[in-house]
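Structure incoming, see below.
Yeah, one chain of the complex is gone here, protein chain that is, but the others are all in their spots.
Up next, chain A:
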Amino acid sequence: MTAAAEGSPPLRMTRARRNALLQSEPVQGLALISPTFIYALILLVLPILVVIAHSFWTQHYLTIDRTFTLENYRVALTEPIYRDLLWRSLYISLTVSLLTVLLAYPIAYFISFHGGRHKSLWLFLITIPFWTSYLLRVMSWKVILGYNGVLNSGLMGLGIIDEPSTALLYNSSAVIITLTHAWAAFAILPIFVSLEKVDRTLVEAATDLGDGPLRSFLRVTLPLSAPGVISAALIVMIPTVGDYVTPKLVGGKDGVMIANAIQAQFGKASNWPLGAALSVTTMLIVTLMAGATVLIIRAVQRLAR
């Protein structure tokens, strides 16, 4: 305490009160998180608001006309090319999330119930490929599925086919295979976490009360792991709708997705407002689809009990 402060009691009071306020938990907590929070506001929330604003504007060559219009949304929703791209993106992401969840569930179950001492080793093994470059993983599928690729040359070498198949690469199946592989780890982890939380005594109780392994799985374990299934489905579905690299590298003409169209509007076509409207539409539709998925899984979960 300084001599000056001691000489002026009222000032000391306010300072004490201010110190008390500064030392309160909420204020300290908020102060500590504010730099990160502000960063996210400036580089995530503000940009998304700017995109939403642009989607209601129009562009004349290099100038943006800021009169409100719904024209971009009309184009985004009714022009056959964008409608088709949106449908295809939704179809692909829905298929990919369904496949990854179905393929991932048994692994997550195995690690959680039979992983024993090696649980973390299994998890580590499964997550390692995911940490390698996404671009490189997509590229390796191009190498595998290509006309002169690994699969074609391998199958020909084994005498299974006579000439290279063109059906492997540059279509939506190639996109689905690649994305299913790329997002596999993302689906396993949430399911694993929710399976870990399943109280093992409940499974035992079901068995003791006469449920067979299949019934106790369907009526106890599966419904209890529904939250993990939900987050696995969403964590795959939402980003894959907007995937750009995979359709570009392995999709060909039949595998183009909405993100490629969005990119084109910000690049070559240079129609920012339309690109913005396509982005907002994609986000809205994917949100609706995610909501529907949550409701469906919850309904099934209720039925299973």
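Here, contacts are C-beta pairs under 8 Å (C-beta built on N, C-alpha and C of every residue); 3 or more make two chains touch, one makes a residue touch a chain; residues count from 1.
To be clear about the criterion, contacts and distances are computed from a predicted model.
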Subject >> Among "Probable glycine dehydrogenase (decarboxylating) subunit 2", "ABC transporter ATP-binding protein", "Phosphoribosylformylglycinamidine synthase subunit PurQ" or "ABC-type spermidine/putrescine transport system permease subunit II", the UniProt name of the subunit that does not appear here >> reply: "ABC-type spermidine/putrescine transport system permease subunit II"
**OP:** Could you tell me which of A:35, A:80, A:159 or A:210 touches the chain that is not displayed?
**Re:** A:35
**OP:** Based on the whole complex, identify which of A:75, A:98, A:202 or A:238 touches the chain you can't see.
**Re:** A:238
Original post:
If the hidden chain were put back, which of A:185, A:198 or A:277 would touch it?
Top reply: A:185
Subject >> For chain A, the residues touching the chain missing from this view >> reply: 25-30, 32-33, 35-37, 39-41, 43-48, 50-51, 54, 103, 106-107, 109-111, 113-114, 120, 122-129, 131-137, 139-141, 143-144, 146, 148-150, 152-154, 157, 181, 184-185, 189, 192-193, 196, 212-214, 217, 234-235, 238-239, 241-245, 249, 259, 262-263, 266, 272, 275-276, 279, 282-283, 286
